[in-house]
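Excluded from the complex is one protein chain; the other protein chains are retained at their positions.
Up next, subunit A:
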Amino acid sequence: MLGLGKKDTTLLIVVAVLTLCAPFILNPFPAGSAMAQFNAGYPDLMQRFVIFGIFAVGFNILFGLTGYLSFGHAAFLGVGSYSAVWIFKLFTYNVLPAIALSVVVAGLFSLLIGFVSLRRSGIYFSILTLAFAQMSFALAYSVLSNPKFNLTNGETGLQVYTDDPQWFHSDRLPDLPHLFGLSMRATHTMHMGDWSFSFNTGYYLCAVVMLLVFYLAIRIFRSPFGMMLRAVKSNQQRMNYTGLNTRPYTLAAFVISGMYAGLAGGLMAAMDPLAGAERMQWTASGEVVLMTILGGTGTLIGPVLGAGFIKYFENIFSKINDTVLHGWFGFLPDGLEDVMVFIVHPFIGKGWHLTLGLLFMLVVIFLPGGLVEGGQRLARWIRGRRAEDSRRKTEPAE
């Protein structure tokens, strides 16, 4: 279907069903219950899941296929956000032109950075991309925000003001990013007994975009182009002596993944019409590397899983505090309760980085293929058990 093989079609359908039903799947606990804090089905977070999923899927096209590890991809995301906000300021709150421009500008920007950085490989390439991203950060943070020429609005971040021109804006339209009048913030909440589920326009826009670009990523992975990229990773020498020019292949991969990042940045601005320099910082670039490795480098679904995993931790674990812990361990005798809270305390709240760091280490050491490898092992184990079970049933007892 859609020019995909059977396995890929199944994968795409599963991902589509999961993203479209996410408001249900991510809110498994009744709204008032103690477990409700583990619910992730609120619009803000769901949007972040898919947006960072897009970012990581794009990053994986570069890193997973060619092996070139960019430490500066957040720069493209930031550029995408700035471009989108400029469309909001100058022309219209309609998100389509904003997103389109984010992709185009990020593509041009990554063409420039990629052209220079790809002259080196390995660690030197990584350092070059990092240097470029930090330069972009500095430009956005201070250089390009002086009174004469204010492109980024510095520390405050770029946002839409009431005296901005917004030439194509009219009073009939919502005063927020919208899709032909349909506000991105519009949310329909459905109550079913104690449960409540939120269906947010912005989330569904992001989800549809993600499905489209995920489909595109599958096509790229299965194309001759994708095969050439894997060949670049495997043996550049053989590529050259086979009559292939590796440079344009890697540059094309770099630009495609830069455009994915720009798309993510544009969507971020479309959900919340703001753009700040911190989006371009090296920690943000590092985060997408973690997402990809955690989920499974070079796999299709891995980066999406990694992105979801990290964003879940960032938003859910960070909200657990000592009061919550006391609630959980309340059934224990007082002294023991305090000890338990004391032990768990460093891993929650602001300590979520610690938990994530430990998990990351465990995954890298025991599951070098990331969460995807974990899933595969689990599946193999279950299949093995089942085969054993059926064998036992058919074999007569001794």
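Basically, a contact is a pair of C-beta atoms (placed from the backbone, for glycine too) under 8 Å apart; a residue touches a chain by one contact, two chains touch by 3 or more; residues count from 1.
One rule holds for everything that comes next: contacts and distances are computed from a predicted model.
The UniProt record for the undisplayed chain lists the protein name "ABC transporter ATP-binding protein", from the options "ABC transporter ATP-binding protein", "Oxidoreductase", "2-oxoisovalerate dehydrogenase subunit alpha" or "Maltose/maltodextrin transport system permease protein MalG". Of the listed residues A:Met227, A:Leu336, A:Leu354 or A:Ala379, the one in contact with the hidden chain in the full complex is A:Met227. Touching the chain that is not shown, out of A:Asn150, A:Thr242 or A:Ser390: A:Thr242 (per the contact rule at the top).
Residue positions on subunit A in contact with the hidden chain: 3-5, 219-220, 222-228, 230-231, 233-235, 237-245, 248-249, 252, 256, in rising order.
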